[in-house]
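Would you mind keeping the following structure in view while I ask a few things?
Take a look at chain A:
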Amino acid sequence: MIWVKVDFHSGEPVYQQIAQSMKGDIISGKLSRDELIPSIRELARDLKINPNTVARAYRELENEGYIYSRPGVGYFIKDSDKKTMEEKALEILAKEMAGIVNIARKYEVSRQKFTELVMQSINGAYGGDE
Partner candidate 1 sequence: MSLLIKELWDLRWRGIILLFLTLLTGYFVLSNYEWFKTVTDIAQIEQGLKQAPFLNQLLDMETLNQQLLELFNNIDFYVWSQWFGKNLYQLILLAIIILTFPLFARETEQNTNYFLLSHRTRKQIFLSKILASFFSIFLIIAAGSILPVVIALFHDFNFSLEQALMYGLQLSVSSLFLYSVVVFFSIIFNDVIKPVIASVIVFVALGLMGKISGMLYLNIYRYMTGVDIFFTSSIQTTAMIVIFILALFILMGSWHIFKNKDF
Partner candidate 2 sequence: MHAVQIKELCKSYKNSSFTLQINDLSLEAGSIFGLLGSNGAGKTSLLKLLMDIVRPDRGYIEILGHRPSEREKLQAKISYMPENKNLYHNMTVKKMLDYASAIIPGWDNDKALELKNIFPLEGKKRISTLSYGEKTQLYAILTFARSADLFILDEPTRGLDPIMQEQMLQLIKEESWQGKTIIFSSHQLGEIEESVDSLAMLRKGHMVLNGNLDDLKSELFLLKLEKSKISAIPPSTLDIIATHHQHKQSLILCQGGMEARQKLQADFAFLNTENVNIKDIFLLLMENGGEEE
């Protein structure tokens, strides 16, 4: 059962929220390769949204190589090797980074201070020097 928390009142389009959420699950391994995911209708029913919106999310996921479809059978998680998964994770991380960097620039945080902050966070999360 795929659970996506949809916020209708967010400025982010619903189909994107679904796609992002599923990308996250796929990259983190929560959804394993060749796993059958709910059909468009099923997911639409579960989330109580228009099937077209789900269809749009699935199209994006398919275009970006996260899922594939077998006509008459359904949609499946694409088997991607570890390297591709890592690339995809980095892609998402890069987008988030761009946002954070912008905030730093907006508040005119110096390059040095910013780097220190980043290293602190990394050390905190990964432990020591990695």
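In the analysis below, contacts are C-beta pairs under 8 Å (C-beta built on N, C-alpha and C of every residue); 3 or more make two chains touch, one makes a residue touch a chain; residues count from 1.
Inclusion criterion for the candidates: all candidates are chains of the complex that A comes from, given by their letters.
Computed from a prediction, not measured in an experiment: that's the story for all the values here.
Looking at chain A and the listed options 1 or 2, the chain it touches in this complex is number 2. Only residues 8-16, 44-45, 48, 50-53, 56, 98, 102, 105-106 of chain A touch candidate 2 when the two sit together in their complex.
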